[in-house]
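A single protein chain has been omitted; all remaining protein chains appear in their positions.
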Amino acid sequence: MSRSRHKRFDGFQRLLLLLVICLTTLLGTIIWTIPGTPSGLADAVALFQEHSGVESPVTAVLLNFRGYDTLLEVMVLLLAVIGVWSLAKAPFSDQMMDANPVQIGVVRLLAPLMCMVAAYLVWQGSHLAGGAFQGGAILGAAGVLMLVAELPWLRGIPALPLRIGLVLGPLLFIGVALFCLLLTGDLLGYPEGAAGWFILLIEAACAISIGLTLALLFAGGRPAGEAPEKHNPASRTGNGGRV
Amino acid sequence: MITTLLYSLTGLILFAMGLFTLIIHSHPLRKILAVNVMSTGVFLILVATAYKPLGQGDIDPVPHAMVLTGIVVSVSITALALILACRMQETSNLDLLGRKKQSKPTKEAGA
Partner (left out) sequence: MIFFNADTSSWMISPIVLPLTAGLLCFLFTRRTFAIALTAALANLLAVCLLTYQLLVFGPMRCHVGGWQPPLGITLRTDGPALLMLLMTAVTGLAITLYARGYFSYRISDPRRTSRHQRQQRYFWPLWMLLLAGLNGLFLSNDIFNIYVTLELIGISAASLAALSGKPASQLASFRYLMVSLLGSLTYLLGIVFLYRSCGVLDLDLLRNLTANGPGIRAALALMSVGLLLKTALFPLHFWLPPAHANALAPVSAILSALVVKGSFYLLFRFWFEIFPSIISTAALNFLGILGAIAIIWGAIQAMRQQRLKLMVAYSTVSQLGYLFIAFPLVKVNGSEQVWSIVIFMALAHACAKSAMFMAAGTVFLHLGHDQIKNLSGVRSSLPITVFAYGIAGVSLMGLPPSGGFIGKWLLLTSSLASSQWWWALVVMSGSLLASIYVFRVMSRFFVIPDSFSFKKTEPLSPLLEWPALALALISMFLGLAASWPLYILATGSPALAQIIPGGLP
């Protein structure tokens, strides 16, 4: 459907451009005329802030008031990894080159520092901007750094620890949710006073999982250890590595 | 009020630009980038909704939480779409620029 080889837009593209401009103008006018924003939910959040166990309103909303959304969202991340693993094997280059000394030096300096910053960000989420996703992003960046440096031990990581790490956060989240269900009768209804600790626990586990997820998404495929369990001796492996 | 409006309109324009590119261009990478621009536009409008001028109370945290969720979802889908695009390119007989590859890969039949 592409006519992008021509420099100028042809008829269909001009029509579409016109439609999009009209749509934008219409929606823009509507945004303009929406009467001054109602206060939204800020007041409701401020009212119950002290019961939420954390001081940051965003973390309170994410992990306490609307924690169910966050639970599903953590599953979405895991789903992406499962999808990516089902599609391709992680492409490591065939040549075993010696890792570049500059890259190794950078990784050696930065990766531990990044882990520390990630841990601090997770803890900081309770009273300032921070939390599981922010810390997880930094951890993921550390993983990406290691992958870019093509450290030789990366291609040999067995699949089971990776799977455990990926599933740890979501499983813990569900576990805490069900535990609270037993205690208070509401899914994700933290008991009074302990909300902050539960939130910290969930955030720590999720940060690890999120970091691992992001790094593995960058790796672009399942690890070598995810071979099928059953071996059929009569099968031919003539697929050239593409399964 | 003007701040909110400005950012909202910027977000809307980004959305429109991404929408146009998504429909027009056929290269998968362009489409993925277009979708990312669209989602950035929507998040910008959301964040603008949460804005309160100085002294008029705290910002509204719910749109911020929505944006955080949206960003995570957007990252997941982008990753999946990129790998799918790679697989498309591997299994078709066109290379990155749309020319026919030298040797056809083995046709994978069966479903």
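Labels A and B are assigned to the chains in the order they are written; within every chain, residues are numbered from 1.
Basically, contacts are C-beta pairs under 8 Å (C-beta built on N, C-alpha and C of every residue); 3 or more make two chains touch, one makes a residue touch a chain.
Just so it is clear, the structure is predicted and the values come from calculations on it, not from any experiment.
The absent chain, not drawn in this view, touches the displayed chains A, B throughout the complex. Among the residues A:Leu19, A:Leu87, A:Leu201 or A:Ala224, only A:Leu87 touches the chain that is left out of the figure. Checked against the hidden chain, the listed residues A:Leu19, A:Leu79 or A:Ala119 yield one contact partner: A:Leu79. Against the chain not displayed here, chain B makes contact via residues 15, 19, 22, 28, 31, 35, 38-39, 42, 45-46, 49, 62-63, 66, 69-70, 73, 76-77, 80-81, 84-85, 87-88, 91-92, 107-111.
Against the chain not shown here, chain A presents residues 26-27, 30-31, 33-35, 37-41, 44-45, 48, 64-69, 72-73, 75-76, 78-80, 82-83, 85-87, 163-164, 166-167, 170-171, 174, 177-178, 181-190, 226-230, 232, 234-237, 239, 243.
Please note the rule applied: only the chains that are shown with their structure count from here on.
Chain A and chain B, compared by their mean Cα positions, are separated by 16 Å. On chain A, the positions that touch chain B within their shared complex are 1-4, 13, 16-17, 20-21, 23-24, 27-28, 31-32, 36-37, 39-42, 45-46, 57-58, 60-62, 66, 69-70, 73, 76-77, 79-80, 83-84, 87-88, 133, 214, 217-218, 220-221, 239-240, 242.
By the touch criterion stated above, chain B contacts chain A in their complex at residues 1, 4-5, 8-9, 12-13, 15-16, 19-20, 23-27, 45, 49-50, 52, 57-65, 68-69, 71-73, 75-77, 79-80, 82-84, 86-87, 90, 106.
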